[in-house]
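In this view, the complex is presented without one of its protein chains, the others remaining in place.
So, chain A:
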């Protein structure tokens, strides 16, 4: 051994090796370095290298573990010589010699030998020794069965496996296997029952303590963990397929968030109260106090143009709802009626009314065959498309100003039921749960994955609730202004990582959903912004509706503005909101 001037370090390395081996076998961390090395540490001016027990600036990475992971990764990548050389140079063996013997015995099919070695590896936990022995003997059993040595297999079962006295139910399954792999097939048919030996080794690795046998691809797993954490921490992350590099920490800039008005749509004659993109992002529907609703078309370049003006309501239109297949639209007149429209023709297909009362909210059932609406008598009604009323939930179910949502599996119906409470009605289990706030709730919206509810409150806060299982408040978003009107917020962006809201100060507010950090406050409108809708198909586009009678389409700054000649919606604007 030894290169130049290597006497002392060589001895130290050898001692370290022996200590490592002992430490490895009983799964404890490595032994103390010999006294000599600490003396040397003081003599040397620079830390790192040499025999330091920890590496890295924070001192949390143990040298021995780090080197073993690298050696393992080298072997997995196929660089056997480098792996062996690392083991030698560092003096840190990847596995103890018993473990190496064990692994080889498994791959060679030397079952009795491997069970023997298992006793010598130095496991303190008897149950692990038994479970591992069971696994190995099971392999022996199946390989014998595959070789049609039924009596030998039976002998193994009776004399070696059963005496372990564990896993009785598995023993039962094993004895059934002797007669036939599955009772449907004919006995004696060539079905291979044993798994591969390398798979067995993998399964054993998971069973044995990780210090003994390093798990495959452990280093890769740690690196992936770091990358995922970086991505999650990136509050501007809004583009699919961003490639992540190991060379620098992942970081997205604000330019990923739409912050520039690309288009102003002026087609309504009064306050625009509500708007929503279709599920496929190809259309936008808006509704206004001018008693009409408008269907807009989004072209491939992101340009928005008027497609149909839907007239017929005699009251301001408070909300719209897209059918699950985006072919039809529901509009709701305030305390009036709900109308169903065909998107391609703009024709009104049906009017839903209830004598003596008015409808206040509307929503589609996920199968597209029925619809729900809140009624001014506080009940909720379910209709078939042809107008036949199917069900009616009476009692305090909805308010005069009320939202209505249904989860995409059709199971839960969500509605404002009291000033400071939202009702979640499980239609199947017939169970009602509530979300209760201290403040009046003005509006809410449901996330696409049905797991979260965004609730807007009178006190200018937006609360995020997790409605999976028990209803839990998860986050709060502040900064926008709300005093007199109903302001709406929505989820949006890549994987709904952002929350956007309108505000009475005429700005659009955007927060990062996970961290709650306010990212943008975008001016542009000249009246309160009532509603924001983020395009589900394009994370770089959202639309806002305002009391100033316009709708603004927002996109990334630096994007060229596209507009159509027809209709007065082509105002060319650059660099409007944001920094």
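Methods note: a contact is a pair of C-beta atoms (placed from the backbone, for glycine too) under 8 Å apart; a residue touches a chain by one contact, two chains touch by 3 or more; residues count from 1.
To be clear about the criterion, contacts and distances are computed from a predicted model.
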Fill in the blank from the handout: By UniProt, of "DNA-directed RNA polymerase III subunit", "Glucose-induced degradation protein 8-like protein", "C2H2-type domain-containing protein" or "Transporter", the chain left out is "Glucose-induced degradation protein 8-like protein"
Fill in the blank from the handout: Answer key for A:104, A:124, A:176 or A:225 versus the chain not shown reads A:176
Problem - Given A:137, A:157, A:262 or A:462, the one touching the chain that is not displayed - result: A:157
Completion exercise
Residue positions on chain A contacting the omitted chain are 150-151, 154, 157-159, 161-162, 168, 171-176, 178-180, 183-184, 187
